[in-house]
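Yeah, one chain of the complex is gone here, protein chain that is, but the others are all in their spots.
The block that comes next holds chain A.
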Amino acid sequence: MLLDIKGLEVKLEEEDKQILKGVDLEVEAGKVHAIMGPNGSGKSTLSYVLSGRDGYEVTGGSARLDGVDLLELEPEERAAAGLFLAFQYPVEIPGVGNMTFLRTSLNAQKKARGEPEVSSADFLKLVREKAKSLQIDPDMLKRPVNMGFSGGEKKRNEILQMAILEPRMCILDETDSGLDVDAMKLVSDGVNALRDAGRGFLVITHYQRLLNHITPDVVHIMSDGRIVKTGGPELALEVEENGYGDILGEVA
């Protein structure tokens, strides 16, 4: 199993508030899983905990990537192991050029895996090629990371990072938020281009519309810190039509 989450329980470090109350989830290589759910159900917390953000305390359960215990690793080790989180709110970093950021990230991962680093020339070629398909203009690459980027540009920049780092397991946290129709199509095309037999996706979204572009194999409904229902793509359509109320009422 590519991503294997069992009984994951998480509380906030600062206050005694349980956010995840036993999440069970398996994502196979080659598959796209979607997690939908109302606000406050714990979707984003799940993505942060998997990527190693501070502020959470795991109180139970496990999360493994290719059999490796993710929860034991530092965030950078998780990235080198093949985990990637496309942020809901990509961070602006003044003073660090986007190209420097991309190259430093790629080479840090390669170094951690004992692979040779990429030369400047090869890297430039790689970035240009990937940027072109996402319609990222060279000016965006020269600017500091996400500085002055529009909402759509920030999300495209996330997908560009994903395309360059080629992770095994991609988590997309509310990637559709703040995107207009054209940007959503561009981002989705970028994601779809990365779908292959060796890679898994976990697409976190509140609305069904992103899933029109990125067709999931499996859809999970999350509520109050648990996965409460799992089904095929039709489950997403049900949410779109009837809202979360019906489904949650049904399981309650």
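What we mean here is this: contacts are C-beta pairs under 8 Å (C-beta built on N, C-alpha and C of every residue); 3 or more make two chains touch, one makes a residue touch a chain; residues count from 1.
Here, contacts and distances are computed from a predicted model.
This figure omits one chain of the complex; the name its UniProt record holds, of "Putative spermidine/putrescine transport system permease protein", "FeS assembly protein SufD", "Y-family DNA polymerase" or "ATP synthase subunit b", is "FeS assembly protein SufD". For the chain left out of this panel, the touching residue among A:Phe101, A:Phe123 or A:Tyr207 is A:Phe101. Only one residue in the set A:Val68, A:Ile93, A:Leu124 or A:Leu237 touches the chain that does not appear here, and it is A:Ile93. Across the interface with the omitted chain, chain A contributes residues 51-54, 74-76, 78-80, 84-85, 87, 90-96, 100-101, 104-106, 108-109, 112, 144-145, 161, 165.
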